[in-house]
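Note that one protein chain is taken out, while the other chains of the complex remain in position.
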Amino acid sequence: MLIQILNGLVYGGMLYIVSVGLVLIFGLRRVVNFAHGGLYMLGAYIGFAAGLYFGFWGGLVVALVLMALLGVLLDYGVFRPLQDKDHMTTVLVTFGILLVMEDMVHMIWGADTISVAMPALFDGTVDISGSPFPIYRLLVIAVAIVVVLGLTLWLRHSRAGLYVRASSVDALTTGMQGVDTERLSLAVVGLGTALAGLSGVIASPLMALSPAMGSSVLIESFIVVVIGGLGSFSGAFFAALVIGQVHNLGIVYLPNVSSMLPLLLMVVVLILKPSGFARSH
Amino acid sequence: DPIKIGVATALTGAYGDLGNEVRRAVEFAVEEVNAKGGIDGRLVETQFLDTQAKADISRQQAEKLVNDGYTLLTGAIASGEALAIAPMLERWDAVYIGTIPKADALTGAECSPRYFRANVPDSADAATVGTWLKDQPEKKWAIMGSDTAWGRNSGASFVGTSKGLEREVVTEGYAGLGTSDFAPYIQKIADSGAEGVWVALAGRDAINFAQQAKQFGLLDKVKVAGVSFVTDSTVKSLGDVSKGIFGIVNYSSTLDTPENKAFVAAWNKKYPGTWPANFEADTYVGMQMLFAAIDKADSAEPEAVAEALSGLTVDSIVGEVTVRPEDHQLVRGNFFGRIAEHDGVLRPVISATIDAAVAMPAANRDCQL
Amino acid sequence: MTLLELEKVQSSYGSVRVLHDVSLRVAKGERVALVGRNGVGKTTVVNTLIGAARLNAGRVAFAGKSQSPIRPYHAARSGISIVPQGRRIVPGLTVRENLLLGSAPDRPGPWNLESIFGMYPILRERADGLGTAMSGGQQQMLAIGRALMANPDLLILDEPSEGLAPVVVDELGASLVRLAERGTAILLIEQNFGLIRSVGDRYYVMSKGSVVEQGRLAELSAEDLKRHVSV
Amino acid sequence: MADGYMLEARGLTRRYAGFTALNNVSFALREGEIRGLIGSNGAGKSTCMDVLTGRGKNPIGTVRLGGEDISKLSQRERRAKGLSRSFQKTSIFPDLTIREQVRLAARNAELDNSEEVISELALSSIADRLASDVSYGDQRRVDLALALVGRPKLLLLDEPAAGLTVEESLSMARMLRDLSERWKLTVMLVEHDMEVIFAICDRLTVLHLGEVLTEGDPESVRSNPEVIRAYLGSSFA
Partner (left out) sequence: MSSISSPSVRGAQAAPGQGIGLYLAIGCLVAVLGFALPFVGLPKNLLALLTSASISAILATAVGFLVRQAGLSSFGHAAFYGGAAYAIALLVKYTSLPAEVVVLAAPLLIVGLGVVVSLILLRTNGIAFSMLSLAMAQAVYELVMKWRDLANGEDGLRIRFAREIFGLKLSFFQKADTMFLVTWAVLVVVIAILVLVSRSNFGTLTIAIKNNEERARFLGYRTLWPRVVILALSALIAALGGTLFALYNGYVTPSLLHWTLSGEALIIAIIGGTRSVWAPAVGAFVFVILRDVAGNYTTHWQSIVGLVLIAVVLTLPNGIGGALTAFTNRFGGRQNG
């Protein structure tokens, strides 16, 4: 039981790191970024490819840097020119980017599933209430906690965080106060994609890489973002935790309907509270 | 004029790797036969279209191929694709050689006079389990299946088989296609006290499960065996993790027959450093069937080819095999094996051969051709 | 020193040209009123300064520096704060956060949270409530407070009296005058005669997207002012 | 309407999370009367209109329109009974032309005087433009037109003159006076422009901190020292 709850935490933690990047980008650009799943996948592949030369941790660093750069490019080349257009337009462009990205990965690394070895430092298990539990999974939980704390501190208590929150609801007014919202959004979108990359790399020793891995994580992270209350960081955190538990305990206790549980949870939350867990920020 | 073979297969999407195996095998077979001057002096020509393994797209692409004169078809990955195409074959005046889809219905209730199956169906895999299980000391088994018709059926037949052999199935889990985190299933199996796990997962799901089971230490504690699990792509993705896993093996490149040895050698030449994988070999068998039938019919007209295929006997890489006229299933044997080193390389190695007479259940009476 | 200068400015929303010929300037410490009836383009002048309307031709300079293209933050960084029409309180932020948003750490001066709270005590009472949950007039106070937080050299107000109680308008007038006396220049876009009179010194009149007249308010009779605003 | 009141409001109250924005406010308007509702910012004027029209959660208090209790009715039903309002924050339909939306607003009324209202509010020249494309002041008038069309029995106007020029506010005030006489409109007007208030209101109700500070004819309110201190300021004294 304890282990199953831990597993739920791992799952929720992974989901949170993917989703929070989505939230950041949604917050700042009001764009439901369909390419996000693709970024997660790309991050995993880059981490894998660079890992062949620099080892797992080196690969992680390379992936974070490249993904952040890619995010900056995405913001500069796509979101900024499209900022005055209808949001749906941008959503579609991100969908187009997803298609291109999947195809590129397919072209470079092939369609075969690739598995990534555990970093040696965390290979192995610890004993938790009599059962072995992979140390690496504990690391995933720790990373998620660090991301939560870091982001919360940054957003709630720093001036930049205030700017991000303000800019995410009204960029023009924020800009009028002397904030260079464009540079801000370069940074934030870069951070968001880097987080997508981070989650991809972190996930890679757990789950095999394939070009399709992005699409499957996309829907679940959308669910997290929506249940959390669009654009809400703390909401996404709670939503990811809840979904993680619901997902895992569902598999254990309600195996026949487990795949529907997150969907049903979303339906119930949205019907009771159309704006999601948190008041929408 | 050339003989036209149309291949509508999953070149992209979740099953892209399988589609590419099909593609390699067809290209190999065609190149080989053309190098010999074709069939009865006619060269073979192919066209590939992408289906993403989606039934509706598959049907459209197949129709397109037929309209362009490619009336000899193959390439379906998912059973749904073949099931969607089979009923149209007569109207299109085409012939289909199935090499991957395993659903029993294709040679059962949904059988078609124009659909021929070269690979081993689900029921034959199920019939193979018992011969292996009876020799295993483990009494308590867990089932880890994919939540699809195939996975559920494999699970059910394992349960059936184990009852007869006084084995107990202590827990069953079925994960949806594309499941990335198997931790809850693995923990459930660990908590159940099972001594062995029967795995009916395929592709990426199988790999994710095996990798995570290893990380939880499950692979070291219990015996792992499965269907469609011991494949070359599993080995390729998992490396050492896969070592020692048991399973039903429809084909192994280590198969010790002269035909297969020649095939493997030729394959090695065209694709250096690789061995034909099971789906590649099955597709190659299908092509052998097709070429033999064209040769026999002296025609590439679908009607004539279909007639020739029914009851055809071929000297294939899996031995001398016959297409059963009752349901158009290729009657062939099956194997049990495990992943082990062979010639210094990890790959599925055959440990037991099950004769066609045992392995292939009788033709399904639901099939009315 | 000229804080704001527009020279033969033409600007547009998409393909709709709104400003045809706007020239005006505000120097340090000046108090300038911009008047004209509804829809002549007063707000568009402000929107041009923050890049929300596109500058097609002409010159815009902040603190002597020409700006092109204009980004929303340029004005603020040149010491120009704006109280926009419609207030534009940022939803989701508290009153305090809305005020902090306006502050510019590199521009010290008399205005800070305390002094704004001193001027509008209701803002202190509601400091931790959402800015948008206040009444219309309270939000107007917040918008003015936010603009002051940056200790601007030039304060542009677009119809600030809208929705304010007469007492509050009076107080606003008085505080703008005090502000001007301390050296902050003011560009006031207004319909309220009383406020124009009490705050303004020079004036510009706009009509159909162009500045058509200018002069000193003191030399303008009440009837003439009324005529300009209502032409 | 035995007692001759068009609108009777009793005990209107609204609380927001522990804070009372409107506290037990009562008043009554005669048919054809123009009532000014004034008070400092945050006094509760807009809230009062919300409660009268059933906007927001559980409005407290009784509202009688023409003698009939409408407190339990939805916003839609209140409009059908002849209660109409405009909004302090412009609330119109950006994707419809001005003419389309005024017509739409008239469709539920007994009579369609949309063209009349459009020309009365000087919207004729821009009537076929999308509402999103006209200036703020024009949008304010569209908001007013939506409330005015169809000759409601009771019209609640929340700062209709805000954003209008002085000239326009006064002409709008004259028009209101005129229409209320011609159409027998009863009007309740929230406005900070005292020129408009004093030009057309028959009576004034002054709110302060969510309660009625005083009520009376314009002259007496204007000279009430409490009102001067809390709201009007010295310039009106």
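By written order: A, B, C and D. Residues from 1 in each chain.
Quick note on the criterion: a residue touches a chain if its C-beta (ideal position, glycine included) is under 8 Å from a C-beta of that chain, and two chains touch if they have at least 3 such contacts.
Keep in mind the model is a prediction, meaning the values are calculated, not measured.
S.K.: In the intact complex, which of the depicted chains does the undisplayed chain touch?
M.R.: Displayed chains contacted by the hidden chain, ordered by label: A, B, D.
S.K.: Which of these touches the unseen chain: D:93, D:183 or D:198?
M.R.: The one listed residue touching the chain not shown is D:93.
S.K.: Taking the entire complex into account, which one of A:87, A:156 or A:183 touches the absent chain?
M.R.: Candidates A:87, A:156 or A:183; residue touching the omitted chain: A:87.
S.K.: Which is it among B:71, B:123, B:148 or B:192 that touches the chain not included here?
M.R.: Touches the omitted chain: B:148.
S.K.: Taking the full complex into account, find the residue in B:159, B:177, B:331 or B:358 that is in contact with the omitted chain.
M.R.: Of all options in B:159, B:177, B:331 or B:358, contact with the hidden chain holds for B:177.
S.K.: Which chain B residues touch the hidden chain?
M.R.: 11-12, 48-50, 54-56, 59-61, 63-64, 67-68, 78-80, 83-84, 87-88, 91, 103, 105, 110, 147-149, 152, 176-177
S.K.: Give me the chain D residues in contact with the hidden chain, please.
M.R.: With respect to the unshown chain, the touching residues of chain D are 53, 55, 74-76, 79-80, 84-85, 87, 91-97, 100-101, 103-105, 107-109, 128, 130, 132, 146.
S.K.: In the full complex, which bits of chain A touch the chain not displayed? Write them out.
M.R.: 26, 30-32, 81-82, 85-89, 91-93, 95-100, 102-104, 106-107, 215, 219, 222-223, 226, 230, 256, 259-260, 263-264, 266-267, 270-271, 274-276
To be clear about the criterion, only the chains that are shown with their structure count from here on.
S.K.: Taking each chain's centre as the mean of its CA atoms, how far is chain A from chain D in angstrom?
M.R.: From the centre of chain A to the centre of chain D is 49 Å.
S.K.: Can you list the residues of chain C that touch 2 or more other chains?
M.R.: As it turns out, chain C has no residue touching two or more other chains.
S.K.: So which stretches of chain B touch two or more other chains?
M.R.: none
S.K.: Touch graph across the chains, line, ring, star, complete or other?
M.R.: Looks like a simple chain-to-chain line, open at both ends.
S.K.: Please name which positions on chain A make contact with chain B in the complex.
M.R.: Touch list, chain A to chain B: 3-4, 7-8, 10-11, 14, 103, 106, 110-115, 118, 125, 131-134, 136-137, 203, 206-208, 210-213, 216-217, 247-249, 251-252, 255, 259.
S.K.: Could you pull out which chain C residues touch chain A in their complex?
M.R.: It is residues 50-52, 71-73, 75-77, 82, 84, 88, 90-93, 97, 100-102, 104-105, 146, 150 of chain C that touch chain A.
S.K.: Would you tell me which residues of chain D are touching chain C in their complex?
M.R.: Interface residues on the chain D side: 16, 38-43, 46, 88-89, 133-138, 159, 162-169, 192, 194, 230-236.
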